[in-house]
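What you see is the complex with one protein chain gone and the rest in place.
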Amino acid sequence: MIPTKFAYEAPTSVEDALRLLGEAGDEGKILAGGMSLIPVLKLRLAGPEVLIDLGKIEDLRGIREDGDALVIGAMTPHHVVAHDPLVEQHAGLIAAASKTVADPQVRHRGTFGGGLVHADPAGDLPAPALAMGAEFVVAGPGGTRTVPASEFFVDLFTTAVGEDEILTHVRIPKHTGWGSSYKKFTRVAQQWSIVAVAATVRVENGTIAEAQIGLTNMGSTPIRPAAVEQALVGVSLDEAAVAAATASVAEGTTPPSDTNGDADYRRHLAGVLTKRAVLTAAGA
Amino acid sequence: MANTPISVTVDQVTYEDDVEPRTLLVQYLREQLGKTGTLIGCDTTNCGACTVHLDGQSVKSCTMFAVQADGHDVTTIEGLAQDGDLHPMQQAFHEKHALQCGFCTPGMIMQSIALLQENPNPTEQEVREGLEGNLCRCTGYQNIVAAVQAAAGAGSAAGTQSEEGAA
Partner (left out) sequence: MTVTEIGSARLRKEDQRLITGRTRYTDNMTLPGMLHIACVRSPFAHATITAIDVSEAKASPGVVSVLTGRDLADEQGSLPCAWPITEDQKAPPHPAVAVDHVAFAGEIVAVVVARTAAQARDAVELVDVDYDELPVVLGLEHALTDEVLAHPSLGTNKSATWVFDSAEAGTGTDVDQALAGSDVVVERTYTQQRLIPAFMEPRSTLVDPTGDQIVMWSATQVPHILRLMLAMTLGIPEGKVRVIAPDVGGGFGGKLQVTPEEVVTLLAARRIGKPVKLTETRSESLMAAHHGRAQLQRLKIGATKDGIVTGLSVDLLADMGAYLGLVTPGVPVLGAFMFNSIYKFPAYRFSTTNLFTNKTWTDAYRGAGRPEATFGIERLMDDLAAELGMDPLELREKNWIKHEEFPFTTVAGLEYDTGNYEAATAKALELFGYDELRAEQKQRRDAGDRVQLGIGISTFTEMCGLAPSRVLGSLNYGAGGWEHATVRMLPTGSVEVVTGASAHGQGHETAFSQIVADRLGIPFDNIEVLHGDTASSHKGLDTYGSRSLVVGGMAIVAAADKVIEKAKAVAAHMMEANPDDVEFAAGNFTVKGTDASVNIAETALAVFAAHDLPDGMEPSLDSDATFDPENFNYPHGTHLAAMEVDTETGEVTLRKYVCVDDIGNVVNPLIVEGQIHGGLVQGIAQALFEEAVHDDAGTLVSGSFVDYLVPSAADLPSFITDRTETPATTNALGVKGVGEAGTIASTPAIVNGVIDAVRHLGVEDILMPCSPHRVWTAINNAGKGGLAAKGGGAEAAVPETTSPEQAASGSNSSGSLPTGDVQ
């Protein structure tokens, strides 16, 4: 219940944060909302010497439009993302997934960027961000770079954000008029996803015109099943047709096995949930 | 590693203190301020017993450091009753027998108030989902849900009244 000792820094600008992070080197750790990090520190599974709290950097909060994209500040709490009218309108999948993160108290405090950089394979934000083709704005000592979603999630709890870098914003391409659904399968409400499927779909004339899908907890990183997305184009909104197009969604995946289910069961669930998510997103 | 000075308002009183950065907000409340009404039931952010309001929003005080509360306003279970009058949610918990051993109760009441602030007229299912981050082992939740619904029915003031008072 009591973390190891650390020094605490609360910079008010990204520049200061980067400088402090650089000074701390390997011993520094960024504190965003802390909803995953603080339990880890309490259980002493990690013991950084310096915590750099981004909570006082106002630039990192908020949601705005920028042309064809929404820009979400990394320190924007889940609760704000989940209920933001812009997100609802242009990135419904992000809103839907944000509403399912943990519980209300955690959503008040936990942040969009924190949930992405933590890169827990069972976390709820990576798969939707991947599915929507998000771009990650990362600040480092040499300046700012943008990482596409396809390159952002590297491994378990590992992203493209370097040890001396900070995720500042995420750009989500607008999906105005698309339907969306995040199907999260758990045994109790508070649980991490056993499997979840994120789907956002554009329907034209009663058939699927475009579909973008992300799978949660089906491997060490979120998965975007491109073949299934392709197979869904032109499919009519009936269960059998969607089922046929999505049946292979879990092919080649290597999900974990644990007390909540083995890998085969997770692959089966991924198929069922993909079908259901696509149908819901398509308004069927 | 040096202690960090903080200024935090808790239940309408402002405190200037030096805290060890690793001190959790709940430990600061309980051990330094003697606000033992807020309880610790787990170490993994699951049980919600430690729920308080930070600037009017419910948070789990075991999952933030006291230093992060610097400059903020905290309301605990001990700050709800005003001039000896119970907050309507406290009254509803009493009247609906929404507590047994009482250990989850402070967090449950704080979250219930936050729930009504965000959704003043929730359905039963919305109440249940709004309490998903608070565990109770005694009541089976049925009377807790009834208490929240009763407080909602008693007027939209139930959710907001004391927050204004505490601000």
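Order of writing sets the labels: A and B. Residues in every chain begin at 1.
By our rule, contacts are C-beta pairs under 8 Å (C-beta built on N, C-alpha and C of every residue); 3 or more make two chains touch, one makes a residue touch a chain.
Given the structure is predicted, the values throughout are model-derived calculations rather than measurements.
Enquirer: Touching the absent chain in the whole complex: find that residue among B:Y28, B:F65 or B:F103.
Expert: Residue touching the absent chain, from the options given: B:F103.
Enquirer: Which positions on chain A touch the chain that was left off?
Expert: Per the touch rule, chain A residues meeting the hidden chain are 1-2, 4-5, 43-44, 185, 187-192, 194, 259-262, 265, 268-269, 272.
Enquirer: What does the interface between chain B and the hidden chain look like in terms of residue numbers?
Expert: Interface residues of chain B facing the absent chain: 20, 22, 30-31, 35-44, 46-47, 49, 76-78, 80-81, 86, 90, 93-95, 97, 99-106, 109, 124, 127-129, 131-145.
Here is the rule we go by: only the chains that are shown with their structure count from here on.
Enquirer: Note which residues of chain A are touching chain B in the complex, please.
Expert: 1-8, 10, 31, 34-35, 38-39, 41-43, 51, 53, 55, 79, 102-106, 108-109, 189-190
Enquirer: Please output the residues of chain B touching chain A within their complex, sorted ascending.
Expert: 1-2, 4, 20-22, 24, 27, 40, 43-46, 48, 51, 54, 57-60, 62-65, 67-68, 70, 111, 114-115, 118, 129-130, 132-134
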